[in-house]
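Please read through the structure below; I'll follow up with questions.
Let's turn to chain A:
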Amino acid sequence: AQAAGVSISGKGSSFANGMLQACAAAYTNNNVTYTSTGSGTGRTEFAAGNIQWGATDAAYTSGFPSSSYVTIPLFGGPVAFVYSAVGVGDGLNLTPQIISGILKGTITRWDDAQIKALNTKIKLPKKGIKVAYRASGSGTNSNLTNYLNQTVGGWVKGSNDMVAAAGGSGSFSSNATSFANSQLLAAYVEDNSNAFGYFDLSDAITADVGIAKLKNAAGTFVAPTASAAGRFINAQTPITGGTDATNGTLNIDFTKVVPGAYQLSIVTYGLAPRNASYPAKSTNATKLAVQDWFNYMIKTCVPAKAATLGYVPIGSSLKTAVLNQIKTIG
Partner candidate 1 sequence: MNLVKTTSTLSAENISVWFGERQVLENVNLVFPANKVTALIGPSGCGKSTFLRTLNRMHELIPGAGLAGSVYLNGEDIYADGMDAVSVRIKVGMVFQKPNPFPTMSIRDNILSGLKLSGRKIENAEELVETSLRRASIWNEVKDRLGDQAISLSGGQQQRLCIARSLAMNPEVLLMDEPCSALDPGSTRRIEETISELSETMAIVIVTHNMQQAQRVSDQTAFFLADENTPGGVVEFGSTEQIFNGPIDPRTNDYVNGHFG
Partner candidate 2 sequence: MSNSSIRARQPWRRANISTSIQIVLASVIPLPLVMLLALLAGLDLTMSFITLFVPLQLIVSSFVGYRAFGRRGIGDAILVVLTIFFSTFVLILLLSVLYSVITEGAKAISFQFIGQNNVYVSPTTSLDYGGVGHAILGTLIVVLLTTLAAVPLGVAMAIYLTQSQSKTRNLVRTFTQALSGLPSVVSGLFILSIIEATQMGRSGITGSLALFPLMLPTVARVAEEALRLVPVDLRYAALALGAPNYRAFFQVILPAAKSGLLTALLLGLARVVGETAPLILTMNPSSGTNLNPFDGGMTTLPTYIYNYLASSYQTSQARAWGAALVLLMVVGILFALARILGKSKSKKSKATK
């Protein structure tokens, strides 16, 4: 299959992989290649000018591109906590405190009293929890850290907004197993009994794992669904009138009380150049192609496909601002 137009390649968020791959496959004006590498890699590669566009779940706080660029919210979605505890189906009730405990290694067994107390109807296995986490810099990690820090406290971030996990100085239990991307992690949770991990809902739907309900700020247990995530995201406020780094990003408050919202929901941002000479290998044609590609996603692809894949389109309240942002590419 030969695509018309030019080839533009992007890298970044593995959280967004499902949505972006689906859109890239359906998009015919240009040839789009997306590689799921983790948001951190996406951002450094974009900053280095190696790719024409990027996708990240966390905006830049350091390592900025040397030239002007645009940050565009593309879509959102929930991060699911998943498990393969024997005999436990979907819908285990969890709180931020328990999740923090499990990840830090202070809660080590499925039949821990705190978990039992919330799940009286479920027969929990008398087994240890095999914790799996993302090691590479990822937007999922970044948002998780923010979330736990705001709700429980005691979680610190490293460079690139990621948890400093693998070095041992980070927040994860040293018995936990780390994975370079969420798909490897999903495979692990799927293949191991009594494992626990977290990744985007689209991977969680395809993988054969249990999906937990999360207690939100309003005090109810909510399963990760597109609509629950949509409620949370569309309640956040966008930033305008700032710098390249902040413009277009959402000011996400994980403690915000939104009824029926799934609290750990995150937003994927597209990264695109605004300077004619950047990135190094770009031409005007590639910039127009990126513009067209982002427009296609916001207007056509995401609204049509997001729900089935476990993502949320940008709500109507934000859409105009986003489309205006896209116009500044080039």
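Going forward, contacts are C-beta pairs under 8 Å (C-beta built on N, C-alpha and C of every residue); 3 or more make two chains touch, one makes a residue touch a chain; residues count from 1.
Selection rule, in plain terms: all candidates are chains of the complex that A comes from, given by their letters.
What you are looking at is a predicted structure, and each value in this text was computed from that prediction instead of being measured.
Student: Contact as defined above, complex as supplied: which of the candidates 1 or 2 touches chain A?
Tutor: Looking at every copy, the candidate touching chain A is 2.
Student: Tell me, which parts of chain A touch candidate 2 in their complex?
Tutor: Within the complex, chain A contacts candidate 2 at residues 1-3, 7, 9, 11, 14, 17-18, 21-26, 28, 31-36, 49-51, 180-184, 186-187, 190, 203, 206-207, 280-281, 309.
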